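Just one protein chain is left out here, and the rest sit where they should.
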Amino acid sequence: MPWDRNQMAERAAQELEDGMYVNLGIGIPTLVANYVGDKDITLQSENGMLGMGPFPYEGEEDPDLINAGKQTITELARTSYFDSAQSFGMIRGGKIAAAILGAMEVAENGDLANWMIPGKLVKGMGGAMDLVAGVGRVIVVMDHTNKKGESKILKSCTLPLTGKGVVDRIITNLGVLDVAHKGLHVVELAPGVTRADLEAATEATLV
Amino acid sequence: MPWDRNQMAERAAQELEDGMYVNLGIGIPTLVANYVGDKDITLQSENGMLGMGPFPYEGEEDPDLINAGKQTITELARTSYFDSAQSFGMIRGGKIAAAILGAMEVAENGDLANWMIPGKLVKGMGGAMDLVAGVGRVIVVMDHTNKKGESKILKSCTLPLTGKGVVDRIITNLGVLDVAHKGLHVVELAPGVTRADLEAATEATLV
Amino acid sequence: MKKVYGSASEALDGLLFDGMFIAAGGFGLCGIPELLIDAIKDAGTKDITIASNNCGVDDFGLGVLLQTKQIKKMLSSYVGENAEFMRQYLSGELELEFNPQGTLAERMRAGGCGIPGFYTKTGVGTVIAEGKESKMFNGEEFILEEGIFADLSIVKAWKADDTGNLIFRKTARNFNPPAAMCGKVCVAEVEEIVPRGSLDPDCIHLPGIYVHRLVQGAHEKRIEQRTVRTREEA
Partner (left out) sequence: MKKVYGSASEALDGLLFDGMFIAAGGFGLCGIPELLIDAIKDAGTKDITIASNNCGVDDFGLGVLLQTKQIKKMLSSYVGENAEFMRQYLSGELELEFNPQGTLAERMRAGGCGIPGFYTKTGVGTVIAEGKESKMFNGEEFILEEGIFADLSIVKAWKADDTGNLIFRKTARNFNPPAAMCGKVCVAEVEEIVPRGSLDPDCIHLPGIYVHRLVQGAHEKRIEQRTVRTREEA
């Protein structure tokens, strides 16, 4: 049986090691925080914070304390605040060990598209282009196929790119794939998913 | 009678206006601070401080509080500290209204040489190149001639440059000169100094 | 040299002109110069180009200057919260230059630091790189991004002293320091002005040299997405 959203997040959390500074994107990646267990992980919020805590209790919301998704959050004992230039300095400078992000499309060469669909409303890339260009390891977590059942893992992206050759690992409901030489390497299959199932759902080359 | 060191500093202090942020070099420029009167001047020390105060009382020296000349100093109520990248960011970015500096040579096109004499020991330019390139107005305060009686204000510099075309005004023991189109404009003569005295002591073109 | 002004309108007096370029601090609705934005609305300045990560919401923040059609062009990384923005953009009334968020912040800081251009990996191989110079460093491709030099900076801080030293609070710092640095003139609005000497000189986030005018006022500080957990979850 393929993984559900929480199981994908749980699998993604296995990517994180003690001591890592990590940036989590919106959607399933946000759920990863629920599965880090007792690993010492520090979450960055790219609007200017290291050590992001959980949502505040009702009545304790602080308008001066939000995450990159503009949600109210809290601080921790380890927290530090800084400005946006410093924040993206640490992202661009490779100080963030990993980013776990959602995607619209990933190509077998590591290209990532997750910020615009031509002809639809364009909201902007926010910090996504900086993150994929700068962090040590880019891990995409997404459904393997779109709502029409078409593969989101392609030979080459059809949508405008967020970054070129930036993805290291893809975690989907069907399994785990690594961007490798000449194609994607199957690292792991979700329980009950066969290699044939994965091949049928994947446009990209599997090696 | 030409100005002495203190009179040159006093004259240089007239260049400063209320509200200015200013960087003072070593030597006569340091004395300028004694003559700002009740003007609201904030002194920058390029090692990371705005609002430099006077030397400490004996016994109150703090090894963590020095100026760019490595001398112990004090802080004021307006003081702020920052790192060297930020400090030179504000210098390079033109936020410092004026720098008052010493010089070995100044040329009529505004070239400045004050950091090295080939064949002698070279200690380094420190922050001088950044200051002359970045601040709003560069004012040189120096003796008009060297110890051999030769003009330090030249048609063109003979020593390696600190900056090209960077000097705005020169204050010497003989008077005040501005870098102007096709030469130096005589702004003021020290008491008892004649135009002929100045011309005799100056290699550069006076206009 | 008095930096403290009585109102946001007074603090902007003489600084506004049609066709000007403004850099604004804030992220979403957090740490935005709301009083100065309202004063610009009242002044009616037109054809403004604004560098700001976002453009507020329809009725708050920079969104109010969209309602009055005072904005000609935005340099932003994300504009998804604003229906009027989309309407004006799609109808061609409003120009938009997308900047990756980190590139926008660094461009502001660069302008303030006298750096007219810098190289970055961000956007290489994407539409962001189109029309930009690129250069190889150590076998890798980078694109040239230019410093932002604005006519005016408008920022919001938590506290100031009367010399203009500013401190910010939590994530309301965001774009405010880099935005403040890149303007010819910077006007800051704060929640409280304290006497000089009251702020720890080791903890000044933005030295007064960057801040030319100051105004104190009451801030709405609207929350864009109120997310909470219930006590039971604890």
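As written, the chain order gives the labels A, B and C, with residue 1 at the start of each chain.
Note that in this section a residue touches a chain if its C-beta (ideal position, glycine included) is under 8 Å from a C-beta of that chain, and two chains touch if they have at least 3 such contacts.
Being a predicted model, the structure only gives us computed values, none of them experimental.
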item: Omitted-chain contact residue, chosen from A:46, A:62 or A:75; value: A:75
item: Residue, one of A:11, A:92 or A:152, that touches the chain absent here; value: A:92
item: Subunit A, residues in touch with the chain not shown (by the definition above); value: 18-19, 21, 40, 42, 44, 50-51, 75, 77-82, 88-96, 134
item: Where the missing chain touches subunit C, by residue; value: 106, 110, 113-121, 135, 137-138, 140, 142, 146, 167-170, 173, 200-203, 205
item: Subunit B, residues in touch with the chain not shown (by the definition above); value: 45-49, 54-67, 69-73, 75, 81-85, 87-89, 91-92, 111, 121-130, 133-134, 160-165
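Keep in mind that, in the parts below, only the chains that are shown with their structure count from here on.
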item: Centroid comparison with subunit A (C-alpha atoms), farthest chain; value: B
item: Maximum inter-chain contact count - chain pair; value: A-C
item: Distance from the mean Cα position of subunit B to that of subunit A, given in whole angstrom; value: 54
item: For subunit A, residues contacting two or more additional chains; value: none
item: Junction residues of subunit C, two or more chains touched; value: 109
